[in-house]
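With one protein chain removed, the remaining protein chains of the complex are shown where they sit.
Note that the chains are named A and B in the order they appear, and that numbering of residues resets to 1 at the start of each chain.
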Amino acid sequence: MMELLAFGDTGWGDELLLSMVMTILVSTSSLAFGLIIGTIFASFKLSNSYILKTIAEFYTTVVRGVPELLVIYLLFFGGSGAVMYVAKIFGHMGYIELSPFTIGTIAVGAISGAYSTEVIRGAILAVPKGQFEAAQTLGMAKYTMSFKVIFPQVARLALPGIGNVWQVTLKDTALISVTGLVEIMRQSKIAAGSTHEPFIFYTVAIILYLFITSISYQFFNRAETKFSKGFVREVS
Amino acid sequence: MRFELMYDSFFKIIQGIPLTLEVVFLSTIFGLFLAVGVALMRVSNNKIFSNFAYYFIYTIRGTPLLLQLFFIYYGLAQFSFIRESFLWFFLEDPLFCGILTLTLSTAAYSAEIIRGGMQSVAPAYIEAGSSMGMSKMLRLRKIILPITIRQALPAYGNELILMVKATSLISIVTLMEITGIARTIISKTYAPVEIFIVAGSIYLLINFIITRFIKYAEYRLNHGSIQ
Partner (left out) sequence: MRIIKVFTTLLITLSLSSFALAGDWSKIRVGTEGAYEPWNYTNAAGELVGAELDLARDLCARMNADCEFVQQDWDGIIPALVQGKYDVIMAGMSITEERMKTISFSSAYMTEPAKMSTVKGSPLTTLSTAKNLNLDDDSAATKGTIGTLNAALKGLRLGVTAATIHEDFANAYLDVDLKIYPTQDEMNLDLSAGRIDAALSDSGTIEAYMGTPSGANVTFFGPNIFGGLLGEGVGAGIRQGDADLKAMFDKAIAEAAADGTIGRISTQYFGKDLAP
């Protein structure tokens, strides 16, 4: 068993460790991409425009109602086709190389974004009305108000929810092995197939995921403590 | 877009709906029983029970479902002592492995939902029950359970939708449910986008119906409740 998990060219240890780094990287970039999408669509949902609201509603309903695997497949096969179609209009021919990492980030980010939308929307709604009013009374511009008053509070309020979204995102990256990105799931599958030792490699994969989970759990706990520091609960 | 192909494959793919629903139904039922057990262990004062429940939930929620499925299906089958035991009678069957994986998964998630629901029961209600001379079982049945269910229902509705989506993974272990049939059609037509749009719409429809159903149940339960 030690031979199988050895480092170097004879064992799978280094490959598995590398795949864990890849999982962390792609999860992080997907979460970040998802948070950007989430912020945009959350503001759509809270806007007064019927069209924007409908678009955001459609996005979250579809992404949350269709299996992640299908969303990833669709973006994988349809995504590069769509990019090429657009590029063709602008005169670029041939295949546009989107790296597996990019496709994976877009696909998992799109899923993660739907959950982030709800989390951010909830957090914005949870900011007390008085804060907006106070900022306006002080004569703050809309931009200043958003960045100086509202955003820090949204970040704090959304943090526990983002922790959950992170967990979902981390696990969804297991499905992007279809794009060819060698993350934990794909690497353990390759190793299990090549050595005919599924038990060992899937056990190692479980341990690697739990390792990431426990680190990120501590990270989010610390962040929550840090962000709530100096925050005085409102007397209601 | 090849609309004719989408139209034709729709009628093939819907033949996978019964299997999808069967897996959802069985895993949900088994998972719910297991979840109640895990939730009770989690809130129990016995350290061993509560720790066991904690780590069970932690492991299941911390690892991808696909990996759990591979572990149960291929990982366990590797050992001849398992293949020669009575367990093989169950584990040999891909359908059983699929249902087992989903049952464990939903049990872990639902246990937390149920725990949340239980903790939302105000101690005053239980005290009121006991001061009226209600037995422990009667209090559970008349006070704790109804409140827990009402509190947990919205989150549990989400869990049901996650379950429907999760069934798409079992096509990887040879089961021909919605996604399995879709993949088969794709392997012959090379039209992944079209076929997956059809399959995705079917899932969306199933989940829409479940959402409506849960909304209705919430309405019925909250109707006439005194908050």
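Of note:
Note that a residue touches a chain if its C-beta (ideal position, glycine included) is under 8 Å from a C-beta of that chain, and two chains touch if they have at least 3 such contacts.
Computed from a predicted structure; not experimentally measured.
Of the options A:Pro128, A:Pro152 or A:Gly180, the residue whose C-beta touches the omitted chain is A:Gly180. Looking at subunit B, the residues touching the absent chain are 74, 77-78, 83, 92, 94, 172, 174, 176, 180, 183-184, 186-188, 190, 192.
Touching the omitted chain from subunit A are residues 8-12, 15, 76-77, 80-81, 84, 88-95, 177-178, 180, 182, 187, 190-198.
In the analysis below, only the chains that are shown with their structure count from here on.
As a whole-number value, the distance joining the C-alpha centres of subunit A and subunit B reads 23 Å. Per the touch definition, subunit A reaches subunit B in the complex via residues 61-62, 64-71, 73-74, 77-78, 81, 167, 171-175, 185, 188-189, 192, 196-199, 202-203, 205-206, 209-210, 213-214. Chain contact summary for the complex, subunit B toward subunit A: residues 58-59, 61-68, 70-71, 74-79, 161, 164-169, 179, 192-193, 196-197, 199-200, 203-204, 207-208.
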